[in-house]
Structures are given as structure tokens and as C-alpha cells.
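The structure follows.
Missing here is one protein chain; the remaining ones are kept as they sit in the complex.
Here is chain A:
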Amino acid sequence: MTSAPFLHVDGVSVTYGKTRILDRLDLGVAKGEFVALLGSSGCGKTTLLRTIAGFSTPTEGALRVDGRDVTRAPPDRRGMALVFQSYALWPHMTVAANIGYGLKLKRQSRTEIATRVDEIQNLLGLNGLGERLPTALSGGQRQRVALGRALAVNPDILLLDEPLSNLDARIRLSVRHEIRALQRRLGITAIHVTHDREEAMVMADRIVILDAGRIAQQGTPEEVYNQPASAFVAAFMGAENLLQLDGQVSGSSAAFSHPAAASAFTRQTGEETWRSGAFAARFRAEAAVLCAAGEARPDAHGMEFQGKVTSVSYPGGLWRHAVTIGNDSVLVDAPRCLPEGEAVRVFIPTASLFLFPMSEASSGMASTSRSDGFSAAPGQD
């Protein structure tokens, strides 16, 4: 983070009635940066975006753009334009009128408006659609008109409220890249709200993961993916397999054991302040290696568990095995199909095994199971 962010959310809290949606949240966004606000429904990401846009007023804290306090400024005096999830196009106006309305409000001349509308239509590939009504457009075209309407007024900051969630899955993939390329080309600062992890990873320079009105972690896509700071972030970033380990901490190293583990596993504690006790181990299905009986495991540092295949499915690319380890069930991907009932070993390399003390993990787990349908294995809470 730079010392003077372009957009500075400074200790902002927002409450609706007695519910606190945002809790003294701090966030800085640099000029030209693309930031994704990622979280499950109800985590406060849309409220944060609407607060930045000026549609919700903070109960405490301040918002600054380029050093200027905009906490109480009306939405149009913040140099921001919001693209709505529903697109919110005006159904009675043509595409050109939708795009040009912001300029009309700024009392620009008709020729200036026409020129700018043409420019935007060219930029977004909407040529020839200017006289159509929004109802005569496809979802992708509507989305581009909504984007064009926001870009037409040359905002300093572009706010995107789940702009892709109403598109077909296939179109969504290409529009992601289009928006990202456009943002780079224009050098515009963008804040993008999404609940789609992959979308955030592909589009953003920095991902800010929100949980219960606070920032759970922020960093580059690689950082939050490979070094999750909490069990919640790990689960949200796809490490949904959960095993409970017993950890004995002595000095700067810790030894972890599990009834089904082939041998104890030791790891440096690093910067964490760990105490002996129960630990949550989280890992991704594709990060684990599945070894059949008698097969050698990869020659690397990691932890190995004994298990049994209970079911197999083929989601594409790799075979997905449900493996029972002790009382828990985990999912492990393998390039080949192992039959149901086969005794196997599951090996997880150190770098892919995310460990968190259970006391801390339980709070994260509670919000995970609530939010994205992942249910923690029995006996973990």
C-alpha cells in the first residue's frame, strides 16, 4: 500500500438499525488500481461499495478521494460512477440517450454529447445500436451500455457492483477479460464487488476479502490464494477440505499428528504465535496427491494420511475422489480413477497444507458453513 492512497476508506462503520454492517473498516486504493471486494452474501461488500459511492452514510469514519473529504458529499460530487448489478438502464431511453444522460446533466452541448457517445460506442463495440431500446439488447450488450453510461462521464473511480452476475456463464468469461483490458487501457481506478473467487482472481490487482464487515485479508491474487491468513480465507479461496490435527508446539517448531496419519509432521511455526492444542488443517482437492497401496508418494516434505475411496466423479480434467480419513471425508483430485473401496494414502505437500489453531479456525468455519454451503465435518466445532 502506498503512503497516500487515492481513495482512502478510513475507519468507516455503517449500521442499519441495530445491525452493524461495516465495522471500522480501513482500505486504501491506489490510482489506477483494480481492487476486488470478495465475500459471501451479507459480508458487507455491497454496503462498502454503496458507501464509497455515496448511497449509504457512514456512522463513523471518513472517506477521502485524492486527499479531499467526501464522506458527506452527494453521489455525483465524488468523481465516481457506479455500474449496477441489474444494469439499471432506463428502459424508456435509447442506448445513445442512456450513455449520454450524464453529459446532458453536465449541460454539454448536443454535438459534444453525440461525439462522446460515439466514442463510447466504439470503445465498447456498441456501434449501430444507438437507437435501440435496452429491451432490444442481449444481456452482454446491456452490460456494456451500463458500463458505457458510467464511463461516459469520465469518472476518476469506476465502481462495479457484481456487474457480471446476470450474464451467461460463457459470456461472463470473456467479459471479465474485456473489462480488465478496458480498465488497463483507460488507467481508471476500479473497485469491483463479487462473490466469485475466480472472477476476482482473474480481474483484480488486489483482492480484499471481507467477512462480517471487516477485512479478513487483502493482497495480490497469489498471496491470498497461497498464503491465506485465516481458516475463513483458506476455505473461501477453495481450501475446503478440513481435518483436525493435534499440534504440539515446542519453541519455533510444531509437531502435528492425526490418528490416520502415517507419521508425525513437523513444521516451523514461523511468525505465528501458536500454542499446543487442536489445529485445523485445510487443503484444496487439487493440491493433494492420491497414492494407491504400494505406490510411492512424491519425494517432498508434507503430511500423509491413510484413507479409503468412497466415491468417484469426473468433473472434467481430473477424477475427483471422496476419501474417508478417520471420521472425516475429503475430496482429492487424481489424474486417474481409483475404484471405490480402495485403500489409499493422501499426501499433502507442506506449502499446500494450511494450518490454523482451532480456536481461531472455529469462528471462520462458522461463517464458512453459513455462507457458501460448505459444511464442516462433524466433531469440528
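Simple rule for what comes next: contacts are C-beta pairs under 8 Å (C-beta built on N, C-alpha and C of every residue); 3 or more make two chains touch, one makes a residue touch a chain; residues count from 1.
In this section, contacts and distances are computed from a predicted model.
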| item | value |
| --- | --- |
| UniProt protein name of the chain not shown, from "Ferredoxin", "Nitrous-oxide reductase", "ABC-type spermidine/putrescine transport system, permease component I" or "5-oxoprolinase subunit PxpB" | "ABC-type spermidine/putrescine transport system, permease component I" |
| Sole contact to the chain not displayed, among A:37, A:63 or A:81 | A:81 |
| Candidate in contact with the missing chain, chosen from A:8, A:45, A:116 or A:149 | A:149 |
| Selected from A:106, A:184, A:275 or A:301 as touching the chain missing from the view | A:106 |
| On chain A, residues whose C-beta touches the chain left out of the figure | 53-55, 74-77, 80-82, 84-93, 101-102, 105-106, 149, 153 |
